[in-house]
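A short write-up of the structure that comes next.
Only one protein chain is missing from this complex, and each of the others stays in its spot.
Showing subunit A:
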Amino acid sequence: MDKNFKEEFRQIIKFEPPLYKQRHQFVKDLVEKYKPKKVADLGCADCSLLWMLKFCSCIEVLAGLDICANVMREKMHTLSPLPVDYLQPSERSLTVTLHHGSVAHKDPCMLGFDLVTCIELIEHLEESELKKFPEVVFGFMAPSIVVISTPNSEFNCLLPRVTLYRHPDHKFEWSQAEFQSWALETARCYNYSVEFTGVGHPPTGMEKVGFCTQIGVFFRKYPQTGESLQSEKPMEAVYKTVFKAVYPSLKDEKYLQNAVISEVIFTAQIIKHRLMSKYEEYSDNPERKSKFQLSMDCFSDYLGKLVVEKNMEPFVSGNEVYIPLRTIFSFPKVNRLCGTFEKLCKLIAGKVTLSSDGSAVMFNIEHENEEN
């Protein structure tokens, strides 16, 4: 291609959004579509793809693998839970792990994944590593989906600054034909199907060079063989874990219990507050003072409760206010957290002051008045 022609494209070839973002978006779209629970990113580098994926609510296990521990360490703290994750634990559980190791080695921690992504990875592999790579990823890890992206060397003539390879560490860059034949052969060998696509469209008139980044999406053709196969080959761990974060989740009893106790007491406080303000209005009338009940209707819409049953009314007796657990359970938030009434009782047992028969939350109000 002559120099002038190249110059012309220097202006044109600027991807918007940038190419790396398009690659990440591609993976994200795939995750949205297939909803994998366990995702591993091989060659995760600065963890930016993992960081993006941690917000995908279907994912429960995220793992990253890189040959360079330092580059992972640089940004790995972005994968830690945020303060808010502790304050409002999410419904889903999420564990993020970073491993230091090579894609040429097998480690049992990589088993059982649904999606494995290798974004701009293979071109960094030495010949010997590239040889072992299919067996490790397709043969050993054997996830349902594998995504592999790599530069398309045919596009390089449009990139003005590229002389040999796009990055000094690249060991090779393949043409479309080279990549596709490698991919088809790999897919055939390990019983996968493969679809080719890419990101970074070529300029009009240059369509034949193909995408700037070529992508192969591999689907496993056979169903998961299950644990049996894996347990046959017990093996040693060769990767080193450099980071692990377990996100607080309501699936964890500890967080669920905290959330339930907090919600129960808070709900009970609201009911008590309402009850007491009514009670004070009535309290001038001594006949009604001893035992006072309040119809639930007056605050049911505000609190948005589900059902009103008999014997669910909160009441004041002496210096104590009783809020039946049934009433508290009927509030949507409590209900959703616990699921069943029995679970509610079990979770708050010993943590919340209850009436002697255990059917109601009890507050002492005498104590409070003294302080004010």
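Quick note on the criterion: contacts are C-beta pairs under 8 Å (C-beta built on N, C-alpha and C of every residue); 3 or more make two chains touch, one makes a residue touch a chain; residues count from 1.
As a working rule, contacts and distances are computed from a predicted model.
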{"item": "Chain excluded from display, named as in UniProt, from \"Piwi-like protein 1\", \"Armadillo repeat-containing protein 8\", \"AP-3 complex subunit delta-1\" or \"NADPH:adrenodoxin oxidoreductase, mitochondrial\"", "value": "\"Piwi-like protein 1\""}
{"item": "Residue of A:72, A:96, A:265 or A:338 in touch with the missing chain, whole complex considered", "value": "A:265"}
{"item": "Of A:37, A:167, A:188 or A:346, the one touching the omitted chain in the full complex", "value": "A:167"}
{"item": "Interface with the unshown chain - residue positions in subunit A", "value": "55-57, 70, 74, 77, 80-84, 86-88, 159, 161-163, 165-168, 258, 261-262, 264-266, 269, 302, 368, 371-372"}
